[in-house]
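For reference, the structure I am asking about is given below.
Missing here: one protein chain of the complex. Every other protein chain is in place.
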Amino acid sequence: MRGCAFTGGLVLLSLALFVTCMGCHGRIGEPNDQDELMRPEEVISFDRLYQQNCSACHGENGSGGPALDLSNPTYQALVDDASLKRWITSGMPGTQMPAFGESAGGFLTEQQIDALVAGMRARWMFKKSAGVAMPSYLATIVGNAGHGEAIFQASCVSCHRQDKQKITNTSYLALVSDQSLRTIVIAGRPDLGQPDWEHVRPGQPLADQDVSDIVAYLHSLRSDTPGQPYPDESAKR
Amino acid sequence: MRRLKVLYEWFDRRLQLGEPIKEMALHPVPNKTASWWYVFGSAAFVLLMLQIVTGILLALVYVPSAGQAWNSLNVLNHQLTLGWFLRAMHGWGSNFMVAVVLIHMAQVFLFGAYKFPRELTWVLGVFLLLMTLGMAFTGQVLRFDQDAYWGLGIGASIASRVPFVGNWAVHMMLGGPIIAGATLSRFFAFHVFVIPGMLLAFACLHVWMVLKLGINEWPMPGRIVRRATYAAEYHKLTKKDGRAFVPGAVWKDAFFSAAILAAVAVCAAVLGPYGPGGRPDPTIIQTAPKPDFFFLWLYAVLSYLPPSLETPFLLIAPALGIAGLVALPFCAGEGEKSWHRRPVAILMLTSIALAWSVLTHLGTFTPWSPKMTAWSGGSPVPVRYTHDASPLQRQGAIVFQSKQCRNCHSIAGVGGQRGPALDLVASRMTEDQLIRQVLQGGGNMPAYGKNLSPSEVTALVSFLETLHPANEPPAADASRNAAAVLVTPAHQ
Partner (left out) sequence: MSEEVLLEGHDEEETAPVDELAVSRRWLLLKIGAFFNAVVGVAVAVPVVKYLLSPAKPDGAYKSWVSLGSIDSFPVGETRLAKFTNPVGRAWDGETDRVACWVRRIAQEQFQVFAINCAHLGCPVRWFPQSGLFMCPCHGGAYYADGSRASGPPERGLFTYDTKIVDGDLQIDAGQMPTLSNTAQLVQIQNTPGGSPCAG
């Protein structure tokens, strides 16, 4: 009986202390949920927006995802704000990039898309000392497919020959636009160890014309009826 | 001291309550029932008192208007000193109350305490349980956030399934055509006036009967309850082997009640209040509504029942359940009380408890719900799956995301659990089977034939084909291998 009362007293005392502490300044379980209470269209925190809308394809920190690594500084230096905004708002035609803007049936407002662009710039864009002029983001010159094939055979095939890295697959080409081919040729995928325009040919960076030519060559390989079942075997038979 | 006694006598001459209270306090209870097993009823009553007090304190600030309720809850949470703590006490108090009421009921059932002459006490207890659950549901509505709003939608959809008068039932429940101001007002009236009033009255009656009929004696195997002799036997038992209720038994009640209150306070202080979640704007559809803890099991049942059984279950099962509970003391009013001689009762209790906990557990992580943002947000397909992939396979991984496959299928533990996890899919399905499944759907999967281009299917399937353990080849169609063997020499 005595021990019981003693224990009870101890429990009560600690409880009283606990509650008093909290009453003064502790605020242990006080809700801190301001973010949760916002309307979804009011959220302009880059981290939350990126986490909800981008990370599943582009990677949690802008790299390592199946889609283009947005944290690639070369990419960030290459692409202009207007294009970036356009792709997020209305999607990128010819690719899997969906439209997120309210105007295109998505859920993001213009402010939120601005916040995404600004956030990417702030995090992942840093000035590189430009030795050689980078090819332009949007194609300005009409490419020559024949010349492109020559460059492809000389500089790309060494890696892209094997089955693993084959990019002339018609199904693959049907899922990427010329613009995204151009982007990847210039910016590379450093997160996967794929070189950019400067390093793809040792000592001889790709010129704007070269990039256009390669894209024109790849474009010429596109099929009208891509993705037919068992393409390899029908060739064999 | 003497003056105090005079004062007491002055009041007691007028109130005349002293004698009955003394009689009640000193009534003998069997020695063995002064046990820690008999403390849950009093704890439930104490929790009811706590809910009434904290409820009144919250009502000082809460605004029962659809336009302002959510704002007033946020004022409580963020602007009033310790308003959040009172909300937390009320919320956790409700959780503890439902839990303690359920435990109390299980204990009463296990100890055969519903048998003669305590049938009516049990029936009242069943109503008290229903009212406690009613309080929990209406309370969840009063926390007028997105979950409350869509929870009401679920309630209305259930009501609409009543044959013939469904539409009428929906309008009555919502107080109008949609979930709006009238709905909150009527749930407020029920939560604050109607149910608590009944709850209090029924609880007092319940306690009155416990005191008048005596606390159930400790069940002994072989001590059979018979209507003719029970009263005399119980009287003899309390005379021979009994003690006064106060203080012989009540001190345990006091200790346990205090401990429960302390537990509520600690939970409230450490874990904080429930919500409110997002604002109750029905045009915000980026939400995944979920009921409170004690209705998760129902949420789980509703997703697992086949569609044809749903309406009958929703409408008939509750009625049957309540009828069964009410009928229990009349069907089994006599006989053995001891659980040693009541295997069916034990079996029923354990299977109900097991089913309830499994369903509740499932309800906490809702494996049947698509994860609505898994396609665009969260972790991507891990690098180890895509690093060595071909460009086509990598495009397949993007198709997997952009076509919302991941909302229902998880990879590396991220994604919905509606469909099977696909981490090892290539080792159980051949390429052809994968293509067929994607295009035609089946097995509760929609058909994607219309929404995927041939190259998207090719890319997706070539990605899925890579999902097998490194040391195990993907599943292959044996007949195609044979055909390849036949074709290859001819080709060369």
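By letter and in written order, the chains are A and B; residue numbering begins at 1 in each of them.
Keep this in mind: a residue touches a chain if its C-beta (ideal position, glycine included) is under 8 Å from a C-beta of that chain, and two chains touch if they have at least 3 such contacts.
Predicted model, so just to flag it, every value in this text is computed and none were measured.
> May I ask you to name the displayed chains that the omitted chain touches in the full complex?
Counted over the whole complex, the chain not pictured touches A, B.
> Determine which one of B:G125, B:G139, B:P370 or B:P391 touches the chain that has been left out.
The single option touching the absent chain is B:P370.
> Which residue, B:H171, B:R341 or B:R436, contacts the hidden chain when the whole complex is considered?
Looking across B:H171, B:R341 or B:R436, the contact with the absent chain belongs to B:H171.
> Which of B:R118, B:H191, B:R394 or B:R418 sits in contact with the chain that's absent?
B:R418
> Looking at the full complex, which residue from B:N407, B:Q437 or B:T458 touches the chain that isn't shown here?
Missing-chain contact among the listed residues: B:N407.
> Out of B:G139, B:G242 or B:P280, which residue would touch the omitted chain in the full complex?
In the complete complex, the chain left out is touched by residue B:P280.
> So which bits of chain B touch the chain we can't see?
6, 10, 13, 65-68, 70, 149-150, 153-154, 156-162, 166-172, 174-183, 279-283, 285-289, 299, 302-303, 305, 307-308, 310, 368-370, 372, 375, 402-405, 407-408, 418, 441, 444-448, 450-451
> Extract the touching residues of chain A with respect to the undisplayed chain.
Touch set of chain A with respect to the missing chain: 96, 98-99, 105.
The criterion applied here is as follows: only the chains that are shown with their structure count from here on.
> Per the contact definition, I'd like the list of chain B residues that touch chain A in the complex.
Where chain B meets chain A, its residues are 74, 77-78, 82, 84-85, 88, 255, 258-259, 262, 265-266, 268-273, 276-279, 281, 284, 286, 373-381, 383, 386-392, 394-395, 397-399, 401-402, 406, 435, 453-459, 462, 484, 487-488, 491.
> Across the complex, what residues on chain A touch chain B?
My answer: residues 8, 11-12, 15, 18-19, 22-23, 26, 28-31, 33, 36-37, 39-40, 51-60, 64-67, 96-98, 107, 163-167, 169-172, 174-176, 191-192, 225-229, 233, 236-237.
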